[in-house]
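Here you go, one structure.
Every protein chain but one is kept in place in this view of the complex.
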Amino acid sequence: MVEGDLREYILDLLASRSVNLEEIVDLVYFLQKDMQPGLTKEECRVSIMRVLSKREVQYALLVGIQLDILAEKGLVEEPLLSILREDSPLFGIDEVLALAITNVYGSIGLTNFGYLDKQKIGVLARLQHEEQELKGQVHTFLDDLVAAVAAAAASRLAHRHGESR
Amino acid sequence: MVEGDLREYILDLLASRSVNLEEIVDLVYFLQKDMQPGLTKEECRVSIMRVLSKREVQYALLVGIQLDILAEKGLVEEPLLSILREDSPLFGIDEVLALAITNVYGSIGLTNFGYLDKQKIGVLARLQHEEQELKGQVHTFLDDLVAAVAAAAASRLAHRHGESR
Amino acid sequence: MVEGDLREYILDLLASRSVNLEEIVDLVYFLQKDMQPGLTKEECRVSIMRVLSKREVQYALLVGIQLDILAEKGLVEEPLLSILREDSPLFGIDEVLALAITNVYGSIGLTNFGYLDKQKIGVLARLQHEEQELKGQVHTFLDDLVAAVAAAAASRLAHRHGESR
Partner (left out) sequence: MVEGDLREYILDLLASRSVNLEEIVDLVYFLQKDMQPGLTKEECRVSIMRVLSKREVQYALLVGIQLDILAEKGLVEEPLLSILREDSPLFGIDEVLALAITNVYGSIGLTNFGYLDKQKIGVLARLQHEEQELKGQVHTFLDDLVAAVAAAAASRLAHRHGESR
């Protein structure tokens, strides 16, 4: 599967996990609008699409979302199954994969990732709510990965904005 | 210089840069109090002291604070001098050093670090304010390093709390 | 499951994937013997046991080995299944998990990890050989994780040796 196709596959995969592109656009716009007056949602969308075309990002998303799905289906062995289902605050491998995503655009994305992940803004609050309310739904990796994609897309915009000045 | 002495040196160094231990205690308490009812400030203080006894943490603090000081004295060469003095949002090496600190207690500290760094809570707001108001003062590394020490100390408490349950 | 039990579980899990503790001991001894004359294999063993008692390390091992197993069973969806089965050199998520392990003892473990992973010393050569020769066996994560545990145990010895001088 070539890289461009893989990006389409991942957008479909995100949609199948109830995350659509416009929700990530909203996060990027929220993070970056004050730093970059005149920023449009279309620019945010383009930036996300560029982030999603990076192989490291694609692989982190594939692995994390697959683990969520396998945990939902009960195909993961114990004790990992319980750890994933409970989204234990001491489990840090979701942050490890998220970091692999933000790092592609340098370390300035770290702060935005942490902020989104803690504040549970927008789609991230919905994902957490679904996980807590809907029995059996696992979003242990998904919320961190979505926050990381948004943070990376904001970093990319910041770097490009810095260059154009 | 042995490790324990180095910790004392670093506490003095932080104080000389206007950061005292109690301000970091407040950050750790703020981060962790809701997760751990009954948490005392003394436990937060002990956790910070343990974090500050780790060699990787000590070295990251030594390097970052030294760079702030050398930039203040004008001993850093251009173009790095201007980058440090302006605390450019595209400069990510301060976050890179901060990550080295949080990583010692696993990746769960990442979220707290990003949150503190973005929200500029407590002492972090003061450091930023001083940098902007007091001509010549450079805290490019200091605020990130302090946030990272607090996030690491909170992670350490979380891990220990998790074990004791 | 408490932390000590989890360590026993992980030793069993490694054994079930054909890696025994003595092979990791050999890697640690190989890495550290020239830096630390008089080092015994027993000290290496103790260091590994301490590394394996760290929660971040345990979780990275659980996740990575689980993915290998699920790929072997064909329970991972495409295109990730093919990526894991082929152990693509462009897949970096195994290195990402390995880094989470080495980071617990600071960044000095990075060099040893990279060296072991490239040179495929000892047990690492066997794991790679098995993967290539035995149809259906997947060690995409296992070899990196074992190299990372050995590198972390060597870092821990180096830090302790440095303190005692």
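Here the chain labels run A, B and C in written order, and each chain numbers its own residues starting at 1.
Rule of thumb we're sticking to: contacts are C-beta pairs under 8 Å (C-beta built on N, C-alpha and C of every residue); 3 or more make two chains touch, one makes a residue touch a chain.
Keep in mind the model is a prediction, meaning the values are calculated, not measured.
Undergrad: Could you list, sorted by label, every displayed chain in contact with the chain left out?
TA: Those shown chains that the absent chain touches are A, B, C.
Undergrad: Which listed residue (C:6, C:52, C:71 or C:93) would be found touching the missing chain in the intact complex?
TA: C:93
Undergrad: For subunit A, which residues reach the chain that was dropped from this view?
TA: Given the touch definition above, subunit A has residues 2-3, 54-56, 100, 103-104, 106-107, 159, 162-163 touching the missing chain.
Undergrad: Where does subunit C touch the missing chain, residue by residue?
TA: Output for subunit C: 35, 88-93, 95-96, 98-99, 106-108, 110-119, 158-159, 162.
Undergrad: Going by the touch rule given at the top, which residues of subunit B touch the chain that is not shown?
TA: 1, 6, 9, 55-56, 59-60, 62-63, 66-67, 69-70, 75-77, 79-80, 83, 90-93, 96-97, 99-100
Assume only the chains that are shown with their structure count from here on.
Undergrad: Quick check: how many Å separate the C-alpha centres of subunit B and subunit C?
TA: About 31 Å separates the centre of subunit B from that of subunit C.
Undergrad: Centroid of subunit A to centroid of subunit C, CA atoms only: how many Å?
TA: It comes to 27 Å between the two C-alpha centres.
Undergrad: Could you say which residues in subunit C touch two or more other chains, in rising order?
TA: Correct list: 55-56, 100.
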